[in-house]
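Every protein chain except one is present and positioned as in the full complex.
Letters A and B mark the chains in the order given here, with residues in each chain numbered from 1 onward.
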Amino acid sequence: MKDLLEIEDLVLKFYTYEGVVEALDEVNLTLKEGETLGLVGETGCGKSMTALSILVLVPSPGKIEGGHIFIEQGEKRLDLLGQKEPFLRKIRGDEISMIFQEPRVYLNPVYTVLDQISEVYMQHRLKELCQMAIKEIDNEIESGKAGSLAEFEKSMCRELLENPTSPMLEIAARIPILNRYKRRLKRILRKEVVEILKNMEIADPERVVDMYPHELSGGMAQRVIVAMALACNPRLLIADEPTTNLDVTVQLQILNLIRTLKKKYGSSILYITHDMGVVAELCQRVAVMYAGSVCEIAGVMEIFKDPLHPYTKGLLESIPQPGKEFKSIEGTVPSLINPPTGCRFHDRCPYALEVCAKTKPKMIEVKKDHFIKCHLFTGDQE
Amino acid sequence: MEASSRWQQFKVSVQPTLKELKFTLNRIKQSSISVIGLAILVFYIAMALLAPVLAPPLPRADPYMMPQESLIFMPRPPSPNHIFGTTENQFDLWYGCVWGTRTAFRIGFMVVVGGLAIGLLIGCVAGYYGGIIDELMMRFTDIIFAFPGLVLAMAFYMAIPDRITIFQWGDINWTTNIMSLDKVLIALVLVSWPSYTRVIRGEILRVKTEDYIEAAKAVGCSDFRVLMKHVIPNSIYPIVIMASLDIGAIVLSAAALSFLGIGAQKGYSDWGQLIALSRNWIYGDINNPLAYWHVFLIPGIFIFTFVLGWNLLGDAFRDILDPTIRRR
Partner (left out) sequence: MNTLIKTHGLKKYYAVTGGVLKRKIAEVKAVDDVSIEIKKGECFGLVGESGCGKTTLGKTIIRLLKPNGGSIFFDAPSELLEEVEKLENNDPDSKRLKELRKQYDLSIFRGSKLRHMRRKMQIVYQDPTTSLDPRMLVKDTVGEPLIVQKIAKGAEARKRVVEMLKKVGLTEKQVYRFPHEFSGGQRQRIAVARALVVHPEFVVLDEPTSSVDVSVRAQLLNLFKELQKDLGLTYLFISHDLSIVECISDRVAVMYLGKIVEFARTEELYKNPLHPYAIALLAAIPVPDPTLKRERVILTGEVPSPINPPLGCRFHPRCPKVMETCRREEPRLRDLGNGHFVACHLF
């Protein structure tokens, strides 16, 4: 499988009053086309920041200070961090989409579901919409059912197709009689949105389309967000803990939905979570993050069968099992303002060596397709 | 040994509050407008404290009454004897401005404290208990709110008697005079409490639903304790901001009332009084309209900068104490 996205040595720092927070410390990650990669880690390890960095939407006072994020665009390999804002805006929503944890917070409370999904559509698929409108008008003219202003509408739609920001359109939009062409577009748009919602397995989409976010339940709101994210068939879908706040049965429904949609649209998914169970259900490869850097990447079977990094081992062991004692990892996650020197896990690691406190380990491929960042393995490379 | 450990305990116990204070001071230092506001206020506080030194009062006279050299009607321009000149009836402007600082602080603080006290009481009870008590109190507050402030203050001023009996029993008769300035203060208190009530009630409604309030009740706290120790300390910050902004506004209102004729007694050193005395002199001769500029401009500048200082400080407080942008 080809690579879709490659993050190389990403460094992210936050400049706050209390000091400089070294949020991401040389993160290395690759995502192949068509696969589901799980990004696992605890709170504060930097998973959400990695996702936001891919979209170059890091909130201030954060600054990306180093590294590259390469994306494959046809034949070319572009570095997203070096691109200008207009290009990035085209990519966001169209090629890379993101869904978040708390669905109702990310929906604008004063716009209906129709308005919000339409906005995404209009931003990225305007040409398709116009072409559909023109085709419809042509059909009507052929079958003789065209109204008197059909030619006019057609010319307006063609104008919109070729030159979306022309002044003529601006003027026409404000004159009540001349902006009739918008009605047809709205009608087509509504049909498309209802179709999208039906694909999301929302019951009674005609009714849901006119609802406001506060009238939706958690599961439905999350489906609407997924609908917005997939409205433009993105190549990469980033899901930042989308089911953490949902009930277990609703979570199952959403996971199933994501699986079906992935098969249908063929997108790659970067799934961020802290729940190893969900990872086992959904992902094909897994990356484990700790305190700002990725410490292990491997296939999902491999990670559960043979976890190599001490943190991954500790994480898997701390999952509560009935009848057995609860094992936890000693100590607490370090503050990233003054992170430990060398490997950031060394003060909690039961296998720490002397070198671990001094130098940072590099990412190496210790087995086929099994990468690890740990001094225990730099000696014996198989 | 016992004393030193207690002192150490005290030091340790006060450390987190000190840390927070240091953080706040740092934030104040960072924003230049708050430094300017603070500087202005420090200047005025110094002037108020050093009033007896800067403008020594005449012996055996009420220090707040401005000295009159003579009773000539027309004001005199600044001269070596009178640094700011004199105003109508020869009241010394410098003396009036310096001692007026004390009066300004007194007006500001007393009205704000009085308004806060009433507002807190009514707002707390209304917000915490809700229901019909809330409805009744809020409607009463609305009624007071509906009147235009200065007009209502004037009405209250007229209604307060000059002399009241505190205690009367048989032959013992304990009365006191209420000075004109005090009447103004009481009137302003009665007019300004509704805004505090509303703000405090809003904050209490928000804090009431937080988990830790319920946790305090689960532990067995009485309603009073929950109010005093949990609800009020967490809802008091918007009031602090409002109060500091208000001190300036109140002084301005008092000056306005003075200009309209309701203010301190004649000859009292009060900036509003000085503006009132300048009423006849705002437009001088035909040839020289600004002949008596010192009579209204100087007290005007004092009022202006005083209110500006409190406004800047209030703004700075709001930016600093707002928990959402505090930790940037």
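By our rule, a residue touches a chain if its C-beta (ideal position, glycine included) is under 8 Å from a C-beta of that chain, and two chains touch if they have at least 3 such contacts.
Note that the coordinates shown come from a computational prediction; the quantities given were computed from them, not determined experimentally.
Novice: Among A:Gly67, A:Gly219, A:Pro242 or A:Gly292, choose the residue that contacts the chain missing from this document, as touch is defined above.
Specialist: Of the candidates A:Gly67, A:Gly219, A:Pro242 or A:Gly292, A:Gly219 is in touch with the missing chain.
Novice: Looking at the full complex, which residue from B:Ile36, B:Ile118, B:Met179 or B:Ala216 touches the chain that isn't shown here?
Specialist: Touching the chain that is not displayed is residue B:Ala216.
Novice: Among A:Asn28, A:Ser118, A:Asn199 or A:Gln251, choose the residue that contacts the chain missing from this document, as touch is defined above.
Specialist: Answer from the full complex: A:Gln251 touches the omitted chain.
Novice: Give the residue, chosen from B:Pro56, B:Pro77, B:Pro233 or B:Pro289, that touches the chain omitted from the document.
Specialist: Of the candidates B:Pro56, B:Pro77, B:Pro233 or B:Pro289, B:Pro233 is in touch with the missing chain.
Novice: Name every residue on chain A in touch with the hidden partner chain.
Specialist: On the chain A side, contact with the omitted chain comes from 42-43, 203, 217-220, 247-253, 255-256, 274-281, 300-301, 304, 314-316, 318-323, 325-329, 332-333.
Novice: Please output the residues of chain B touching the missing chain, sorted low to high.
Specialist: 12-13, 15-16, 20, 210-212, 214-222, 225, 229-230, 233-234
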